[in-house]
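Below: one structure, written as structure tokens.
Removed from the display is one protein chain of the complex; every other protein chain stays in position.
Each chain gets a letter, A, B, C and D, in the order it is written, and its residues are counted from 1.
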Amino acid sequence: MSILRSLARLTFALHLVLLSSLAGAQVSEQQAARLLQGLAGASQAEKSIIVRELAGSGDERARNWLEAFSANKLSRIKTTGQIVIVTSNRGRNWAIADALTGESLGEMSRRELEAVQVNNTLRGEVDDLLSVIDLTVANPQVRLTAARALMGTVNAPLAERLNGLLADEDNPAVREALESALAIYRLGQGDGAAVAVLAGSLNPQARAALAGAARGDDPQIAAAATRALASIEQKLTLNRAAETLYFGLSLGSVLVLAAIGLAITFGVMGVINMAHGELMMLGAYTTWGMQQLLPGQPGLALILSIPAGFLVAAMAGIVIERSVIQHLKGRPLETLLATFGVSLILQQLVRTLISPLNRSVVTPDWMSGSIMINEALSLTLNRLYVIGFALVVFAGLMLIMRKTRLGLEVRAVTQNRAMARSMGIRATRVDILTFGLGSGVAGLAGVALSQITNVGPNLGQSYIIDSFMVVVFGGVGNLWGTLLAGLSLGTINQMLEPWAGAVLAKIIVLVFIILFIQKRPRGLFPQKGRAAEG
Amino acid sequence: MSVFQQLTERDRVFDFLAPVQSPVDVRHGAILYLEDVSVSFDGFRAINNLNLTIDDGELRCIIGPNGAGKTTMMDIITGKTRPDTGSVWFGSRHNLLTLNEPDIAALGIGRKFQKPTVFEALTVFENLELAMAADKRVLPTLTALMTQDIRDRIDEVLLLTGLQELRGALAGILSHGQKQWLEIGMLLMQRPRLLLVDEPVAGMTEQEMERTAELLTGLAGKQSVVVVEHDMGFVRSIARTVTVLHQGSVLAEGTMDQVSANPKVIEVYLGEGA
Amino acid sequence: AEDPIKVGILHSLSGTMAISESALKDTMLMLIEQQNAAGGVLGRQLEAVVVDPASDWPLFAEKARELLAKEKVDVIFGNWTSVSRKSVLPVVEELNGLLFYPVQYEGEESSENVFYTGAAPNQQAIPAVDYLKNDLGVERWVLAGTDYVYPRTTNKILETYLKDQGVADADIMINYTPFGHSNWQAIVAEIKKFGSAGKKTAVVSTINGDANVPFYRELGNQGLAASDIPVVAFSVGEQELAGIDTAPLVGHLAAWNYFMSVDNDANYDFIDAWVKFKGDDKAVTNDPMEAHYIGFNMYIEAVKKAGTTEVDAVKDAIIGVTVPNLTGGFAAMMPNHHITKPVLIGEIQDNGQFSVVWETSSTVAGDAWSDFLPGSRDLISDWRAPLKCGNFNVVTGKCGGGTAEVASK
Amino acid sequence: MLKIEQLNQFYGQSHTLWNLELDVPAGQCTCVMGRNGVGKTTLMKCIMGEESVSGGRIILAGDSELSRRRTEDRSRLGIGYVPQGRQIFPLLTVEENLRTGLAVRKDGSRKIPERIYELFPVLKEMKNRRGGDLSGGQQQQLAIGRALVIEPRLLILDEPGEGIQPNIVAQIGEVIRRLIAEDGLTVLLVEQKLPFARKYADRFAIMDRGRRVADGAISELSDDLIRQHLTV
């Protein structure tokens, strides 16, 4: 990630790198208190200076102070003027600790506290101060990030310093980043040789530098830079295509997850389950509830939510089946009416019992952010997990439907209920199990969606239409169809979006579905044969 | 019973049995040609280079083992299934392969399905009404009136099929055999030039079978009839020419006696006992 | 005792907007309860009449009619989306009702019967852009919005404003998405690309409602931190943040006229009352709630001043009424039926609250007709006699149609 | 084996079966005959529990009161059913159609007995084809095969020869005969075709308008009875 930094900040940062090696020293309590007090009353410019002083103090508590300041957790007790660190800032009473001693001071009403104001600019400065230290830490990953951040911001003194660091650097990736950063600087100085270093780089700063050079006065350098840019452009095009494909697959896998449960309840059983979305919603709320039960362990909670979400939704599904759907045998269309009613009830139930507001579901660390394939292509982790999850759920379902008796029995029951019963198939049990399964899978989808979108009473509504669309587009009753339909609709949508915009892309996809159904009136994978023709 | 007797009086011409004027050109004698027709499903050849000619006014019986392709052949003639290769002509003017089901039906080809198919939510009477030959375009259908004439014709068919008492019943409640009769009745209402009758007597008693036999033989001459049946007694009672289908092509053709003496037919179809 | 004063509450309690509007219903109930505890007004108690227009726009009109014609309420507090207000507008005008509308909106409207206690674009959007430009040095702009009238108009105004300030076409990117849009991958990637051209870039977001959660999630996951490309939102408040994991969002901005975190006793009292009323320690307050607080108090003051709840009298009395707001200042009802508000810019903190990083030195009066739209540049609104016009054209010297006709009725 | 006493059945308000009595002795083939629409199929459905009865008793093997059991349990008691109209599961393959019966097998076997394929070789050939694609006669064979998978004690066949080529009809007759002889199977047959009934049935019962009007050993089936009850 590239950030523009001011020259002043950088020179100061370098200064700090030297000072911080003296860490362990302590400033006097008085001195520290004075600085912190000063911070509370100061103007932006003054704060900026105090922050540097704090950082430069070499006090081992400085990092703590800076981080608290940056996180808006440095506060002043209005009455006494004492500076405290807020250790918990939820609700109306906040837990605080003395900033100097670290001693806990219990809870205090928000009214009594005045926050030490911070803003993005100051936060940026603090982050820089902290992160430049990172250039010398042991972890190469941290060094790499720091080095990348320097691209496009190098000046003469820093260049010298970097050259020094480069000599000691043994990690090739960090070396490369440092070299690029230096090359950008040299190119700016008119050094034509730097073009060669930057030729293959996907870094946007490198590209900006090359573009500058291509517009420059030296025809030779300009020509070389233009060539380098062209080859980078080519690489970028490929990367963008890969990115679009990834976006498409990830959108597609969300569609698949949302639809796959419906592919069972609707596609196989023939129940037009308008409450499918609400079953997903239950899965998502289960995740939220799990995280409430296990505060501070969002990851564990999420993993436990997978079975829990399945069970909750499955139980709800079974209740719906027993109380409503079983009375509608042979009247598949009426299930639309009844489950529509159920969906209204479930939505309002959540509004009444929990809240009409969205709930916040935390993304565990291992699912946040993205993994970088190269500087032009990173894959967001939450989506990557969702793609994997969708495939696993799909495979599991396929296994159940293909390899267990349930798969056979449910198809027999839906195709000819009376005959299936005459063959000894316990139709009622099959109904319960199947509907429970489809509902449970909806719950799983909800668990996954909680990592992508709102967890609120409207969650179901936003997916129900798409889900039906996917199932039908794929061909009712065909799980492979659902998979392929979801993935392809997702991909088409994402391919269209860059040039058509989100709204038009969606419209085009819908029109595409309408036209496609003209060509294949029974979806991607139609039920073939005499029986299907009716 | 009485209608049955009336029917056997050959000199009496029932107007409802007369075919509708159809533009079909039968000057060359034949009303239906199938030439080199083949069709396969997922690689399975259900019809294999089938050649068949039905003459105008002929009553033809088609027999053959289960899965020989008899029903599929009818599907091809009526436009339900498109063959992979070959040609199918109705008279010498109409290439059936270029037409869809309603057009083919409008030309005068009527069909009774192997599994009786009637409109279950409509009454027996209404089933017959819809089947009746008439202008079947949308607006004429909307403005069509129920005349005494039509009512009489439907009544006649009801009588003939023994469904008088059930005229107001929904077709959905009919027993299997009653549905068979209803479908035959619908075929009669339609007054086609060519009737394709798939297993008309399945599920009928011997006596009903006889009645059906009389009915079909009575139609022949004015209309062309193709009957598929597995009941040899029935076939024998109506058959003039019999075609034996096997694995999608004609295995033998001739009179009932010739065919039933054919050792191949005995082997694949009739069995030693027959 | 006299008949109670009937207060109609027209907020969606079900459907997509319940998420935002149901808290406003509760706010009103709380305010009414407080007022009654304080003895009501003019010796009369207040009675709330709650209906649910269910996020269904035509139903808003029907319910407004029900409130005015059937329930005979004296005043209505309600609506969130502009379309619902547009739907209700002809009804309140026809039946001569009073409507207090508490949400920030696109402007371009001034009805004799409506009081706009939310922000007009000049009370939110323009100051926010000024802040980004002057304090953060932003040079490149992404205007991202949900595809409906409020974002469209706001962005139109901002576009004109930015261009007037010399921002080039190429430095403005405009993007619209449908309601409830949840797949932000491509758009965020696009923004990232747009922001990597070497100039400081910011996103001005008029993205509404449910689309925000996945949007911010995607920002976080694609690593767009506030320090790189800050997002300033006009429709994301404390209530929306309550449904988002805010950890990755620290530093992104919002512009409002009120934040829950404002350090002020009136605000703390309001919050305490709200928490008690809801029985939920974690209940949050937000800007539209403050707008209702202001609107309600203005109404009470106006009724006191007029000595009656009679609509025309209240209408006349309320102009000029000044009540304290929750941020330590005062709100005055202007002749154009908009109010004066301070503009605050806050940064999101990890606890779902905003910390104020900038505010206007004084309050700003709401402008019904934007100076940055060609059609409305020349219009002003003044509901005092003798002008009594919501859209007076200062060039032609004439009062525009529609509302004038009603006024003369 | 099966005994029916005073059975009455209604479709809505129309009384279809009237005080019906039927006795199906074990190890024999009993043939029910009657014109179209007299209620033969209805009777079979009552035995299987597909239609509910009002009054009367259906007793299996002396002690099981069938009308109290659910349909799915009746097959567990050893009743195999070949319904009229075949009732194949159209979208299941032939093999899957056969496998539906495996659940109730006493031996818990998960394999389709080879015997079925021996009886109807065409089923083996078409193993992977959808049931609904088969020709009418093939479906009929499949329906019989499917009923045999559960290894029934009592086999109910509703017009089993319908639509089947003559040599296979004969073969089905032989199969019935063989199963009765070898396995002691009891067969309840609905059949219109006199020659077939005469050849393979041991006993007959004639129905007319929902009532049993005659029964006896097949040899007692006189032309008179036929004229009276089976002609139109």
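The rule is simple: a residue touches a chain if its C-beta (ideal position, glycine included) is under 8 Å from a C-beta of that chain, and two chains touch if they have at least 3 such contacts.
The rule is simple: contacts and distances are computed from a predicted model.
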Given the options "Urea ABC transporter permease subunit UrtC", "NADH dehydrogenase", "Hydrogenase maturation factor HypC" or "Heme exporter protein D", say which is the protein name UniProt records for the missing chain. "Urea ABC transporter permease subunit UrtC"
Thinking of the whole complex, not just what is shown, which of B:V24, B:A105 or B:A213 touches the missing chain? B:A105
In the whole complex, of B:T141, B:Q164 or B:Q258, the residue touching the missing chain would be B:T141
Contacting the left-out chain: of C:A23, C:V91 or C:I380, that is C:V91
Chain C, residues in touch with the chain not shown (by the definition above): 13-14, 50-54, 56-59, 61-63, 65-66, 69-70, 81-83, 86-87, 89-91, 94, 108-109, 147-149, 152-153, 156, 176, 178-179, 373-376, 379, 390-391, 393, 396, 398, 400-403, 405
In the full complex, which residues of chain A touch the absent chain? 270, 272, 274, 324, 327-328, 330-338, 340-345, 347-349, 352, 461, 465, 468-469, 472-473, 476, 503-504, 506-507, 510-511, 513-515, 517-519, 521-523, 533-534
Hidden partner sits against chain B at residues 78, 80, 100-102, 105-106, 110-111, 113, 117-122, 126, 129-131, 136-146, 168-173, 186, 190
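Simple rule for what comes next: only the chains that are shown with their structure count from here on.
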By label order, what chains touch chain A and chain C together? none
With chain centres taken as the means of their Cα atoms, state the distance from chain C to chain D in Å. 75
In whole angstrom, the CA-centroid distance of chain B from chain D equals 29
Specify, in ascending order, the residues of chain C that touch 2 or more different other chains. none
Quick check: what residues of chain D touch more than one other chain, meaning two or more? 133
Which chain A residues qualify as touching chain D in the complex? 405, 408-409, 411-412, 415-416, 418-427, 477, 527-532
Inside the complex, what are the residues of chain D that reach chain B? 11, 35-37, 41, 84-85, 122, 129, 133-138, 140-141, 159, 162-171, 192-195, 230-232
Show which residues of chain D lie in contact with chain A when the two form their complex. 48-50, 70-76, 81, 83, 87-92, 96, 99-101, 103-104, 130-133, 146, 150
